[in-house]
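Selected chains only, in their assembly positions.
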Amino acid sequence: YVELRSDTFTLPTPAMLEAAASAPLGDDVYGEDPTVARLERLAAGLLGKDAACLMPSGTMANLAAVLAHCPRGGKAVVGRESDLYVYEAGGASVCGGVVYEPLPNQPDGTILLSDLEEALTVDRADPQFAVPALVALESPQNRCGGVPVGPAYLAEAAGLARRHGAALHLDGARLFNAATALGVTPAELAAPADTVQICLSKGLCAPIGSLLVGEAGAIGRARRIRKLLGGGMRQAGVIAACGILALTEMTGRLAEDHENAARLARGLSGLPGLELDPGPPATNMVFFRVRDPRHTTRSFIDAARERGVRMEELGHGRIRAVTHAGVTTTDIDHTVNVLRALLTPPVPTPGGGR
Amino acid sequence: YVELRSDTFTLPTPAMLEAAASAPLGDDVYGEDPTVARLERLAAGLLGKDAACLMPSGTMANLAAVLAHCPRGGKAVVGRESDLYVYEAGGASVCGGVVYEPLPNQPDGTILLSDLEEALTVDRADPQFAVPALVALESPQNRCGGVPVGPAYLAEAAGLARRHGAALHLDGARLFNAATALGVTPAELAAPADTVQICLSKGLCAPIGSLLVGEAGAIGRARRIRKLLGGGMRQAGVIAACGILALTEMTGRLAEDHENAARLARGLSGLPGLELDPGPPATNMVFFRVRDPRHTTRSFIDAARERGVRMEELGHGRIRAVTHAGVTTTDIDHTVNVLRALLTPPVPTPGGGR
């Protein structure tokens, strides 16, 4: 089958598994795993930051970041369509007494600076207001179509946040995809943010782990929070070894995923009853809607799955197909054929038979 | 001076103070204050509900309601412009690990049912989602202009909420104003909701206190939460005695406040450089903007204050004037004169000197 539900389905490479088996190990809860230390230094260097901290998931890396920046009762200004707000169970309210303020994401993944400005402008002396301590942005912005949000916007948002006493966190779960699409370095993209989350187990193919990268103070606080949340892992070098290869060997191949996504989008754009939404992909995700009286979103997904093509609904009525290392050009062409067959022959237009 | 900043500035009536001084008292933390019990029964009866619980403030009544309905990690769907979300410090996230999901308020104070439906539709088995347990609405809706939200809409929203396993809380801080404006009974307005908050110290003139009114189970849970938050008060009959008069003697006079608000709006609508926003009032609040090159919002408020008229900014660039028992028709006319003077003579239009 062709697995297009998510790039989280990537599997570790043979080189990763070999590295895992031979990595020097220690107890990372005591700070003594040399492979973890090496990965953390590597990530910090790549992103041009002081420090990094390995986490079992991107959810925890984001959660620890929000808690590191926001005191109890502080407010985190987030995108209405951000993964951090939509898919992470509201963890910062639960674990940290943090109030989310979701603002609309624009089609390009950004939040209007005027919206940010309004949300950040509160009378801090007035106890009726939760005080914003953080702006969290996402690049690429998954639910806006995997659209990369670039360094110029991030720098403006960061400046605005700082003028209001707030920090900027960047959910860069797919930061290397964004950097690839934008033709900038990861460090350029990370530069405006105080902390950045990067995921090792999506396009980069490591089996487990995300990193929180940023300035030393925030990472120190996040490391303490990691322990409290239960994210301290013992001989974590076994997964860090894979992560080192993820960062050193796997970022170059993301362009291929983007090409495959573009190829898929081209193939789908001609199909009757299928509509790209929001349009051609900039990174590794194709979103579309099916408008065909023979199908609901769910029945279409199920029919594709029976024919060996796995995709998922994401948002209300939109289907997402994500390319990654486990998806070849041949898989893409096969997918187009399968979906075309589900939509062909086209539903005759009324009176069309005459 | 004329106090138009809020109807919270109302003072207790002489009858209230006399009632406070002669009320039978007991220790309400032991459930033994007869005057509190009488007030709670009265409120429940007026709103057609099982039970009521006296709280030191509307903020606590709302907070206890949200916590009574939402378990840790549950989601409260609220209006983007609701007092509960904007002005209550995010208490439910802090004290209860509840996630707010703010949705846009329409100009009529409602939330689109389609927006509610989308927010309530989550896969409850999927742990990445916070599960909605409550919809909270407000009537009248302060930040939308004090617009009353009526029972038909509330019933539709309640039905929708219940179909998705969520409860409906109504922030009726000014419920009697809404009922007056709509020509319905408070019970008709309260009927669709599981719990309702009513405030005694706004238009109804009691010095302290709000009530949470609703079905017995929710009120029982809220009463427990009240103790935890520190809202249990000892000889609370001294304030409950005022509250009894608030509910029995003061609701009839709210129509007068509405007439005064309408009179103020009429007086202001003709002024140059002053624009009602959103238009004529339905209850006791007039909102407007000043568009005059001689004034900022702040300088206009300050200038009015120097001339004995107190108003406040509410929202970004809007000024609110609230009528209440301490504001007479003469006060209204004086206010119009003062504001007219600040805006007169009108700024000459370019070329107007010819």
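When the chains are written out, they are named A and B in that same order, and each has its own residue count from 1.
By our rule, a residue touches a chain if its C-beta (ideal position, glycine included) is under 8 Å from a C-beta of that chain, and two chains touch if they have at least 3 such contacts.
Keep in mind the model is a prediction, meaning the values are calculated, not measured.
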> Which total copy number does the whole complex reach if 2 copies are given here?
Replying inline: 4
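Criterion: only the chains that are shown with their structure count from here on.
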> Using mean CA coordinates as chain centres, what's the chain A-chain B distance in Å?
Replying inline: 40
>> Could you list, by residue number, the parts of chain A that touch chain B in their complex?
In response: 72-73, 75, 86-90, 93-95, 97-102, 118, 121, 127-130, 316
